[in-house]
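In this view, the complex is presented without one of its protein chains, the others remaining in place.
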Amino acid sequence: MKVLYFAWVRERIGKAEETIEPPVAVRTVGDLIGWLTTRGDEYAYAFEAPKVIRAAIDHTHVRPDTAIAGAREIAFFPPMTGG
Amino acid sequence: MKVLYFAWVRERIGKAEETIEPPVAVRTVGDLIGWLTTRGDEYAYAFEAPKVIRAAIDHTHVRPDTAIAGAREIAFFPPMTGG
Amino acid sequence: MTAAVTIRIQTADFDVAQEIAALTNSRTDIGAVVTFSGICRGGQGGDATTALTLEHYPGMAEAEIARHAEEAMTRWPLTGVTIVHRVGRIVPGENIMVVLTASAHRQAAFQAAEFLMDYLKAHAPFWKREETADGTGWIAAKTDDDEAAARWDKD
Partner (left out) sequence: MTAAVTIRIQTADFDVAQEIAALTNSRTDIGAVVTFSGICRGGQGGDATTALTLEHYPGMAEAEIARHAEEAMTRWPLTGVTIVHRVGRIVPGENIMVVLTASAHRQAAFQAAEFLMDYLKAHAPFWKREETADGTGWIAAKTDDDEAAARWDKD
């Protein structure tokens, strides 16, 4: 599963993307955030306020309770400020 | 007193402007329309539906009951269709 | 910096990009520019417009537009308003008029542009004569233009 990070989430983690293989117990977007925070201080820092983090699966906005099964690409980013 | 006509009011009357001296009994815009209609068939035709006619005194929209005393320029025209 | 109001009534066409540039030139306090371009529509068939001829009331047209531009300035925090309205003969596809509003914020620019368009349609002394294959005639006003303008009236 490919994971992408944008804006300050990317800066805090120190990379723009990576391929991960979370354990099967990680079922939802929220579970994935929880699992990522255990991977190091940079992840804990990026996800320290999980309510602020937005997520997308395969280019569609999703909520924390959305299942990640079947996802090819999951992205995490701050609230958007375009326009 | 100068009177201006626009659009189909102008076309029906056959002139764009003229100077008139209505009698003192002609006190309001509505009175003036009534007096103008007595001046000939072209006026009667132009003002045949007085409710449709819009008027302005010295570049400001006015109602039929507005007094014409002191007016330098009175204009009559159909509802506007600019923009 | 103060707000800039530009009002022109002209037979010549205009360039929207030039008008935007004039409104934003050398300023860095503008975050949003809204433009509304009114364009002459054509169509198929005998009743389709082949040309419009626009007539206006010189003096009053400028005064009415200026009054509404000032009103927009008092209602919304605008940095500038430009209104250009053409008169004379215009064929389908050509510009009729443009309203531009500039502001630090997008809602102010949008609302002021809508307000100005609604008021111009209902109050500015311009009249359109239409040519079609079937003949010519003056375009009738729409009652919904009066209603659109009335929604901005204060109680």
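Here the chain labels run A, B and C in written order, and each chain numbers its own residues starting at 1.
Assume a contact is a pair of C-beta atoms (placed from the backbone, for glycine too) under 8 Å apart; a residue touches a chain by one contact, two chains touch by 3 or more.
This is a predicted model, so every value here is computed, not measured.
Considering the intact complex, the chain excluded from display touches A, C.
Among C:46, C:93 or C:135, only C:93 touches the chain that is left out of the view. On the side of chain A, touch with the chain left out of the figure occurs at residues 4, 6-8, 56, 59-61, 75, 77-83.
Residues 15-18, 20, 24, 26-43, 92-93, 104, 106-107, 109-110, 113-114, 117, 148 are the ones on chain C that touch the missing chain.
Note that only the chains that are shown with their structure count from here on.
A separation of 26 Å divides the Cα centre of chain B from that of chain C. Note: centroid distance chain A to chain C, computed from Cα atoms, is 48 Å.
Residues of chain A in contact with two or more other chains: none.
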